[in-house]
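To start, the structure itself, in structure tokens.
All protein chains but one are shown at their positions in the complex.
Up next, chain A:
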């Protein structure tokens, strides 16, 4: 190639500094710098140290804040009741920046600098998958609250467990009987065009076919999309149900444009609450959701038959009957997911007590104790509902809830049984050595 095809590469200091400034701005905008850490001070007796991998910054920050509040509440309750094996629990918080690289670094920090007994916490799948190999290598029990199928799929290792929240495969599968039986059998799916959306597409397609239904169109929304109108003409006329999930921060636009597209006559609409976590369901623009259905991991709005466990849990975490902060009614929680932190910490407590956990040398005993768990009845420890833990796949199974938006309130319309979400084991982690 001749020189003539190449332009001069000379860069002035000014343009370089300009580049640096732009880069720093982009970094700040992307929120990529990992960061905030808080260290609880050691108490007089030797505490059990739990490393909390928190999405304090990055795309998961809204979840991280409420995961943090729930964790604090659960630990306070555990400590008020005598701690674990007579020892107080100390939470060591490190921000993973919702980034898999930083997530892995944070796990290393828990294991080798803070000398935590275990690690716990994170939600976003890529952070879990990026961190789990290090947990296995460091032999650090890693209790995730992610709802990803990565644990039960066998991708991870014996040191990674998900005992406090059900996985997406179970959630999606258990929705199919209600959708096919009550809303319609011809479904159009609208989902984000990345792994989480693909899980929904694949798992629900199989599940609805098993119910005698079919997915008549699969509409994948590319990441970073901000307007959806051009996708709606792809919805076939025969569609009886629209299934939507996690379109991202542009959910308000999505709902508004969907309403404008269909007007007063629309098919039934079923969605996952994920995109509306931390969003007030009565926000202007969401009126079109009236009469539509949502999956909820745990009903955000207190129901008419509210259990004492639900009531006690809300009071402890500090949220009201509409799932908003008691101190600020506009601050809506991530209610459908954050119970997982509460329940996971109670599993950890039960596991440590069952194994008489004394220190890092007992980590394998702790994992075996959790693997031995099966029935987890509904209680103050498990306010979301009863569950069954599968020790082989390290995954818990539980009830799922479908709510209908009625007069601006999420009213439970159906409770899917634990059995509805069961599937064949895909791995036996107990066969792996420690």
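In the analysis below, a contact is a pair of C-beta atoms (placed from the backbone, for glycine too) under 8 Å apart; a residue touches a chain by one contact, two chains touch by 3 or more; residues count from 1.
As a working rule, contacts and distances are computed from a predicted model.
S.K.: From the names "Citrate lyase acyl carrier protein", "Amino acid/amide ABC transporter membrane protein 2 (HAAT family)", "Ferrous iron transport protein B" or "Heme exporter protein C", which one matches the UniProt record for the unseen chain?
M.R.: The chain we cannot see is, by its UniProt record, "Amino acid/amide ABC transporter membrane protein 2 (HAAT family)".
S.K.: With the full complex in mind, choose from A:49, A:77, A:126 or A:244 the residue touching the hidden chain.
M.R.: Touching the chain that is not displayed is residue A:126.
S.K.: For a quick check of understanding: of A:49, A:65, A:87 or A:150, which residue touches the chain that isn't displayed?
M.R.: The single option touching the absent chain is A:150.
S.K.: If I consider the whole complex, including the chain that's not displayed, which of A:198, A:266, A:311 or A:392 touches that chain?
M.R.: Only one listed residue reaches the unshown chain, and that is A:198.
S.K.: In the full complex, which residues of chain A touch the absent chain?
M.R.: Residues 1-11, 13, 15-17, 19-20, 23-24, 26-28, 30, 32-39, 94-95, 99-101, 104-105, 108-109, 112-113, 125-126, 129-130, 132-134, 136-137, 148, 150, 155-157, 193-196, 198, 222-223 of chain A touch the chain that is not shown.
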